[in-house]
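In what follows, a structure is listed as structure tokens, so that the remarks can point back to it.
All protein chains but one are shown in place.
As written, the chain order gives the labels A, B and C, with residue 1 at the start of each chain.
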Amino acid sequence: MLIRLAYDIQFELPAPVAMVALLNVHPSRVPDLQAPDELETEPRLDVTHYVDSFGNRCARFVAPQGHLRLSGSTLIRDSGEPDQVNWGARENAIGDLPHEILSYLLNSRYCEVDRFSNIALELFGGLQPGWGRVQAICNWVNAKVAFNYQQARPTKTALDVYTERVGVCRDFQHLAVTFCRALNIPARYATGYLGDIGVPVRLPMDFSAWFEAFLEDRWWTFDARNNEPRIGRVLMAVGRDASDVAMTTSFGQANLSYFFVMAEEETESSASVAD
Amino acid sequence: MLIRLAYDIQFELPAPVAMVALLNVHPSRVPDLQAPDELETEPRLDVTHYVDSFGNRCARFVAPQGHLRLSGSTLIRDSGEPDQVNWGARENAIGDLPHEILSYLLNSRYCEVDRFSNIALELFGGLQPGWGRVQAICNWVNAKVAFNYQQARPTKTALDVYTERVGVCRDFQHLAVTFCRALNIPARYATGYLGDIGVPVRLPMDFSAWFEAFLEDRWWTFDARNNEPRIGRVLMAVGRDASDVAMTTSFGQANLSYFFVMAEEETESSASVAD
Amino acid sequence: MLIRLAYDIQFELPAPVAMVALLNVHPSRVPDLQAPDELETEPRLDVTHYVDSFGNRCARFVAPQGHLRLSGSTLIRDSGEPDQVNWGARENAIGDLPHEILSYLLNSRYCEVDRFSNIALELFGGLQPGWGRVQAICNWVNAKVAFNYQQARPTKTALDVYTERVGVCRDFQHLAVTFCRALNIPARYATGYLGDIGVPVRLPMDFSAWFEAFLEDRWWTFDARNNEPRIGRVLMAVGRDASDVAMTTSFGQANLSYFFVMAEEETESSASVAD
Partner (left out) sequence: MLIRLAYDIQFELPAPVAMVALLNVHPSRVPDLQAPDELETEPRLDVTHYVDSFGNRCARFVAPQGHLRLSGSTLIRDSGEPDQVNWGARENAIGDLPHEILSYLLNSRYCEVDRFSNIALELFGGLQPGWGRVQAICNWVNAKVAFNYQQARPTKTALDVYTERVGVCRDFQHLAVTFCRALNIPARYATGYLGDIGVPVRLPMDFSAWFEAFLEDRWWTFDARNNEPRIGRVLMAVGRDASDVAMTTSFGQANLSYFFVMAEEETESSASVAD
């Protein structure tokens, strides 16, 4: 399956501002790219690329005062298979985790693991460790938290989600990630494209958040918001929580004026047009 | 100057527990070591060493149920000079910061930068950027926050410190770090040995926390708690905040039963004895 | 001046629910009523009236499952004068306050006075006590907090407003009330009608929140949201904060389905029509 990816994000900048953008596909998906995955800026800026400590491809630049447009479009090959499910996947003993995984057990800005240790144990401590326990966490969060775009706010933490029971996709994942870590299951926040391939209801597109749990020696995709295997996720970035993987981080004021994102299956005919 | 470093930390473990210890001196100080810097464990455990994403030397192991003792002792050469002061050091423009420094501008568990942007601007936004502004932050925190061991708690964040105005050394640094980041000055949390060399009053030793701010293309030491140049700091670990650099992180219950730490100048006579 | 007041609030109730409504004008305004001020319910319910410990007129009833409509309309005489301003009004010494005023110095759900004592002193402690200091608080809140209906949430406290700097009218008042109390100035939260009499721009009507500060032996109206003397406020209820004076408090689920409120000057001609 081929998936056409595109975004167009525009800002009004009252003053020059340094920005970091995580708008490329994740290095793990670069082999699947069928076309260049370039960030274009208007005006044309001097963009530096680097890989951050989480392994994400980052672009940084200083944008001048005025209008700024960040856009890109590419084509990516995808298995067309839904997210893998592996009920047999076991939790690794902490002692067996690779070093670089350990930090995904710790606190982060929106995941107050230290405040959830008892709550997580009470809710999920009695369950059989492994895939089923992570799935039980997703089921709980999915059932208990209501989705509402109007109830988003940038400072909302897992504890806020746990008490308010409403939020957007990032909030669902933050709560699930926090529960996992509190149970000593490494978990990290993930962002990327998630179109509506194979899904009956079509919603306005946005970048999406999900999360990954480390079981049986590798990362697996989970999604406490949608809570069902989905087709066509394209990972862009992973990190401890949303603070690490904002699509754009502006070190100064940047007023969003336009936002468009797309991830659609490219059929033969549409492909030929697109090419 | 030679400084004798030692620690002896003991726990009672009700069950086997995986632990990570950051009890070695920081790689930047390894060239100064005059003796091996080994973590000894009782019982003798299989300890793995690695360097985390912040550049710290970490030791990990799984300890059995029962009594656990972590100890070490070494000798380190030190300039004997107080912390450097450089009133001319300028803030780097964000666009000029090395990539790996950018993450020290972001939120972390105990440093809610997103909730401090206005407060920091109101308090320090009018000051001349550079060393003096970081020093002004230290002065403010030092003057406004009272030291009280009894008012420590593991979940205390910078915002808690800002409203409660009381805490221990980690709390002072978290608030100062958060102010810096909110002003787009990279800042990181640091832990290590800080004895009372050159200080008239002798206090019971503990590991100490301070912070580093990135000015004029490098990290500099600041200390909102003591707020004066000190002699003989020995860095052990740096990170976003205390969550990243706990001396020991236990993934399970570990009850501290004994704690000793020492950092004292080694005179000729004492050195000969120690050797 | 005559002001026509009306409201029409409708709910869908999935199950029977007990409710308390504070939809009458405050006892202090009863002498000004030119027409009955009756709460009408559909279906017709057995409504009990009482005065709560803050002196507000309350109505309570148990509504059955299904559609519930609460409506009322009345006519009230008003001086037509803007809110009084008295720059000479002094702060009372605590020792001189009437007993029943003291509770308006304490903490309440949305006004964490205990977390603001230092912040309030730093911002306003150096100002001359009295009217000017309360006005300075209003100026500060009005200048620093942005109005945004989309950023309302029921759990937002004064500390949240202080860090997020965005909210609706209740949030402005909570922050101002908390600053006052932290400075030992009694302050209470007020709700009522506030039409747009004398105001150039017409906004969609809602019930409004303002606050009262106790100076020179009596309560005075302040409004950190609008921050200018207004004509035609009609007080409905006062309390420690919004928790005490919700227009309707439902002890169970009640889904708002329709909301209308009106407060308009009644001219001779319109009055004759209305009568």
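Assume a residue touches a chain if its C-beta (ideal position, glycine included) is under 8 Å from a C-beta of that chain, and two chains touch if they have at least 3 such contacts.
In this text the structure is predicted, and so the values were computed from the model without any measurement.
Enquirer: Just name the one of A:Ala6, A:Ile119 or A:Ala246 that touches the chain not displayed here.
Expert: A:Ile119
Enquirer: For the full complex, which residue in C:Pro36, C:Gly95 or C:Gly126 touches the chain that was left out?
Expert: Reading the full complex, the residue touching the unseen chain is C:Gly95.
Enquirer: Out of C:Leu33, C:Val62 or C:Met262, which is the one that touches the chain we can't see?
Expert: Touches the omitted chain: C:Val62.
Enquirer: Take the complete complex as the reference. Which residues in chain C touch the chain that isn't displayed?
Expert: Answer for chain C: residues 18, 20, 48, 50, 52-53, 58, 60-62, 93-95, 99-100, 102-103, 105-112, 114-115, 154-155, 184, 243-244, 249, 251-252 touch the chain left out.
Enquirer: So that we can see where the missing chain sits, which residues of chain B does it touch?
Expert: That gives, for chain B, the contact residues 150-151, 153, 155, 163-164.
Enquirer: For chain A, which residues touch the unseen chain?
Expert: Where chain A meets the chain not shown: residues 112, 115-116, 118-119, 144, 159, 162-165.
In the analysis below, only the chains that are shown with their structure count from here on.
Enquirer: Note whether the interface between chain A and chain C is symmetric in residue numbering, meaning over half of all numbers used appear on both sides, and answer same or different.
Expert: same
Enquirer: Need the central chain here, defined by C-alpha centroid distance to the all-chain C-alpha centroid.
Expert: Most central by this criterion: A.
Enquirer: Quick check for the class: compute each chain's Cα centroid; which one is farthest from the centroid of chain C?
Expert: It is B.
Enquirer: Centroid from C-alpha atoms only, then distance chain B to chain C, rounded to Å. What do you get?
Expert: 48
Enquirer: Distance-wise, how many Å sit between the C-alpha centres of chain A and chain C, to the nearest whole number?
Expert: Taking the average C-alpha coordinate of chain A and of chain C, the gap between them is 42 Å.
Enquirer: Provide the list of chain A residues touching at least two other chains, using ranges where the numbers run on.
Expert: Residues 155 of chain A touch two or more partner chains.
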